[in-house]
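Missing here is one protein chain; the remaining ones are kept as they sit in the complex.
The block that comes next holds chain A.
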Amino acid sequence: MEFRYLPMTKEDKQEMLEKVGVSRTEDLFSDIPKQVRLNRHLNLQKPTSESQLMKELTKKANKNVNVKTHTSFLGAGVYDHYIPSIVDHTISRSEFYTAYTPYQPEISQGELQAIFEFQTMICELTSMDVANSSMYDGPTALAEAANLSAAQTKRKKILVSKTVHPESIEVIHSYAKGQGIEVVEVDHKDGITDINALENELNDDIASVIIQYPNFFGQIEPLEKVQQLVADKKTMFIVSSNPLALGYLTPPGEFGADIVVGDTQVFGIPSQFGGPHCGYFATTKKLMRKTPGRLVGQTVDEDGRRGFVLTLQAREQHIRRDKATSNICSNQALNALASSVAMSSLGKQGIKQMAWLNMQKAHYAKRRFQEKGMEVVFSGSLFNELVINVKFSVTDLNKALLEKGFIGGFDLERVDKNYSGYMLVAITEIRTKEEIDVFVEEVGAHIG
């Protein structure tokens, strides 16, 4: 059988074998010991033609309910936002997507400059000095930040608010295990980090305090109060932040954050079942040389022309090996590019407008739920998510909503048994008044 990705003809093969000095390709595998040779064919499905495979996979894709077939009120870390058409056109340019990491700056100025621009946009949004070229996702970026704080302060304990995304907390635990770091979870009060509890836990053993802003419940955490608690202490202040919210909210950098991380999925990246998205990592000048991952810097070439290179590589695994600041190598460059295009498209005006629209719609939904007699659980300021108590199985409710064309909110019982009946509802700028009205009606109708 012939394969369209394999160009060698029989004649080619013959000439090459002669050059190599063997009669069969099998001879090139003679160094594989007999005992470990596979003496059968791999048990895989037969090769499939392009049209056949496309047909089959389209059928599989069509089995999946998605945010194009249904109206979604599901968020909890992954959001259904407006994606400008230019995003996919840009990342589909194969000079970008079929390139490796830009190791050769002379032929990689496009990628390098795009990353430099991404770094700048992240610095602007977070109000931090330095941002890297991307991390796998928000939660692993947060876990790396936690590890960095322990290395930097030489302390082995971190405080994480329970209002941080539960999967982020899980990832922090997994990473901390490797470094022997103790993770203490701090309770919340009415959906916001309990500042008194935090204060009680704070002492000279604490490497860092981790807060999410807006938090997992959609509430705007009082960063100023946390800043006051950690001020003048060696304890570092780490904030995980939805970068879209920073179009309207005061950036963590203005509250003295040492590290700000998050995920830029909100800018031009489809949900695609949870990945790949794109982590960002921003920090202070002081921690620049401790930053994980790749950094692009501006410089000049021999003729004095401006250009860009990968820089401060002495932090990285390929140079420092076991002494590197992180083991990360590949990151999420193409998605960082997607987010750069989306952020450029929004621009200085659009980012604020989009954040504002999210807040408007969320507040409208909140009012509608309340008018319907439903309890909106937490009372703090919110961004684009809120928790309602439907006093009903959220899973069952979602099944019913599905029939009506909706993907319902997140069932908080999945993360805490005490939250039975609590639904985390996300309302983004692309939800219309009508969609919100009908959704509220349907929820109301089902829970009676």
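Convention: contacts are C-beta pairs under 8 Å (C-beta built on N, C-alpha and C of every residue); 3 or more make two chains touch, one makes a residue touch a chain; residues count from 1.
Just so we're on the same page, contacts and distances are computed from a predicted model.
Novice: Name the chain not shown, per its UniProt record: "NADP-reducing hydrogenase subunit HndC", "Probable glycine dehydrogenase (decarboxylating) subunit 2", "Roadblock/LC7 domain-containing protein" or "ABC transporter ATP-binding protein"?
Specialist: Options "NADP-reducing hydrogenase subunit HndC", "Probable glycine dehydrogenase (decarboxylating) subunit 2", "Roadblock/LC7 domain-containing protein" or "ABC transporter ATP-binding protein" narrow down to "Probable glycine dehydrogenase (decarboxylating) subunit 2" for the missing chain.
Novice: Looking at the whole complex, which of A:L17, A:A197, A:L229 or A:V438 touches the chain that is not displayed?
Specialist: Reading the full complex, the residue touching the unseen chain is A:L17.
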